[in-house]
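Here it is, the structure, as structure tokens.
A single protein chain has been omitted; all remaining protein chains appear in their positions.
The letters A and B name the chains in turn, as written, and every chain counts its residues from 1.
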Amino acid sequence: MSNEDMAVHHHAHHFANADDEFEAAKQGMWIFLVTEVLMFGGLFVAYGIFRGLYPEMFHEAHQYLAVKMGAVNTVVLITSSLTMALSVSSTQKGRKSQAILFLILTFILASCFLVVKYFEYTHKFHDGLLPGGFFHNTELTTPKAPLFFSLYFLMTGLHGVHVLIGMGLIAWMVKRSLKNEFSPQFYTPVELVGFYWHFVDLVWIYLFPLLYLVG
Amino acid sequence: MGPETQKQHHHILPTKVALGIGGALLGLTAITVGVAHIDLGKFNFFIAMLVATVKAFLVAMFFMGLKYDRRENGVIFVTSLLFLAIFIVLTSTDLFFRGDVYVKGPLFATNSSQSKLKKPWLGTPELVKKGKELFSVQCTSCHGVNGEGDGPAASALNPRPRNFHSIDGWKNGRRATMIFKTLKEGIPGSAMAAYSTLPADDRWALAHFVLSLHPEAPKEDTAADFVKIGINPAQEGGGEAAVPTISIAMAMKRMASAADEQTHLYHPEFDRVSELKLNGALESRGARLYQESCVRCHGAQGQGQIKVQSLGVHPVAFVTIQSFQNQSESLKSEEAFSKKVVQGLPGSLMPGRGDLGTSDLHDLYQFVRSLAGR
Partner (left out) sequence: MAHSSDTENYLNHSKGLVSWLTTLDHKRIGLMYLFSVIGFFFVGGIFALLIRLELFKFGGHNLMDANTYNKVFTYHGAIMVFLVIIPSIPAALGNFILPIMVGAKDVAFPKLNLASYYIFMTGAVFAVVALFMRGADTGWTFYTPYSIRTNTTVILVLFGAFIAGFSSILTGLNFIVTIHKLRAPGLSWSRLPLFCWALYATSIIQVLATPVLAITLVLLCMERILQIGIFDPKLGGDPVLFQHFFWFYSHPAVYIMILPAMGVISEIIPVFSRKPIFGYKAIAYSSFGIALVAFLVWGHHMFVSGQAEFANFVFSLLTMFVAVPTGVKVFSWVGTMYKGSLHFHAPMLYALGFLELFTMGGLTGVFLATLAINVHMTDTYFVVAHFHYVMVGGTLMGLMAGIHYWFPKMFGKMYNEKAAQVAFWLIVIGFNVTFFPQFILGAQGMPRRYWSYLPEFTLLNRVSTVGSWLIGMGFVVAAYYLFHGIRNGKKALANPWNANTLEWQTSSPPPHENFLKTPVVTSWPYEYLPENTTMPVNA
């Protein structure tokens, strides 16, 4: 147990006790994640339809993706999920500096993910492998191939935006941790940011095989 | 909330477990990347999805704590996946069942020319019964309700449809194998079509029913008969080879779009206004408008003879566009021409171009007149 001062958390007046507040917050987060499932889900439906209609095109087009970079990113994101989980459990145990360390590690891993993504994207731009109407790669001539890249940029792009937002949330948690706002009795924000981050990992767990490992 | 439940819902994930799950996730990633390099055909996709789902399950249960949490939250999360499934399944009832899917091939191709019976050339009461049902749907319009060759279409046919109650006149012979042959190939030179698209068992059933219409039993099939129809009686089902077929929609499309000597399908290089005209001082603006909007149907010299597919017609139909030389009315004056272009031809393939302005129409008119030789 840390011997630093822990700020005392007062639960909101409309809840009977702090525990009720925690449970409500957790449920609210799960419902929010439901909305994220449906939002990303729309893109997965578009993917499913077009892959079902043009399987050979998907096979051809996916070969222009950097599978190694995708695999690296998968490892990075999984590790960041681990560090996030460890950060939450450290907070629950009252180990503030450990918690902050893991949060920072998560942040760093997230930025690695984005850096790798940056290189992937610039490579695509250079090769003209762009969405729909902007596609101008001369090697890949399978009809409708630009559609694959539209889906690629949409899905990884939306995911990337969520990674960026996650980084902001993690930084915010670092700030609040430093100010002693969390304790074994109150760690709800860290838990909820953890859920968000794990969800971001979940989406990538499906994106990676669907985009990079087609057949 | 009691202290026990409190402890449960504030469950702390032990570090060992966290590391273990992390390790498992990395291991599964390695597996899925590895498997992707092995060609397992359709299974690659399912294995990848299975591995991904296991990974997702681990993240949700352990990292997100669903294993230790109230069931409510897990139910909430799973519900979202259910509705996502509804979205894709019902959308698929449209996107994967459109008419043009059949041009590529139906979803589940069946080899309908293999018989499922051991010796279908031997008649049984079940086969006769099945044959009777099929007969009433497929054959009565020519052969009549009772198979006497007096169906409604029969009066127009020469030669007339076979009267199955008579013992004479069977073109290929009154034996099961021969009737099977007739059904498979039809009788060239008559109205008897080939029914090869019917599954083999259906054709056997029809054969036996037709044979049952006369009290005299048919002769037995000889070895030569079997050879004639390509059936091996020693093999179960006869071992009939699969007949390669294309769907009716595909066949019609090919027939309809086939160009004859005078017509052709639009070809971007062939049907293109010459560079000279596009860049010439005179008419170049009209030429460019024509190239953009008209050449695909009317041709580079306005000669037409291009086959254009009608939209919304099922299965397919093509229309041959006529030459401008034949269109004296609309080319008489700029006003008549402009009206035609702006309004299009309602009920035909020619669209209205209400977005063309007066100067556009003027230039276009000059160019089209030059094509029509005025």
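The definition used in the following text is that a residue touches a chain if its C-beta (ideal position, glycine included) is under 8 Å from a C-beta of that chain, and two chains touch if they have at least 3 such contacts.
Being a predicted model, the structure only gives us computed values, none of them experimental.
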item: Shown chains that the omitted chain touches within the full complex; value: A, B
item: Of A:V88, A:L147 or A:L207, the one touching the omitted chain in the full complex; value: A:L147
item: Residue numbers in subunit B that touch the chain omitted from display; value: 72, 79-80, 83, 86-87, 90-91, 93-99, 312
item: Touching residues (missing chain, whole complex) on subunit A; value: 12-15, 20, 23-24, 27-28, 31-32, 34-43, 45-46, 49-50, 54, 131-134, 143-144, 146-147, 150-151, 153-154, 158
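What we mean here is this: only the chains that are shown with their structure count from here on.
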item: Contacting residues of subunit B [partner subunit A, same complex]; value: 1, 6, 9-10, 12-15, 18-19, 21-22, 25-26, 29, 32-33, 36, 39, 44-45, 48-49, 51-52, 55-56, 59-60, 62-64, 69-70, 72-73, 76-77, 79-81, 83-84, 87-88, 91-92, 95-96
item: Subunit A residues within the subunit B interface of the complex; value: 17, 19-20, 22-23, 26-27, 30-31, 33-34, 37-38, 41-42, 44-45, 48-49, 52-53, 67, 71, 74-75, 78-79, 81-82, 84-86, 88-89, 92-93, 194-195, 198-199, 201-202, 205-206, 208-210, 213-215
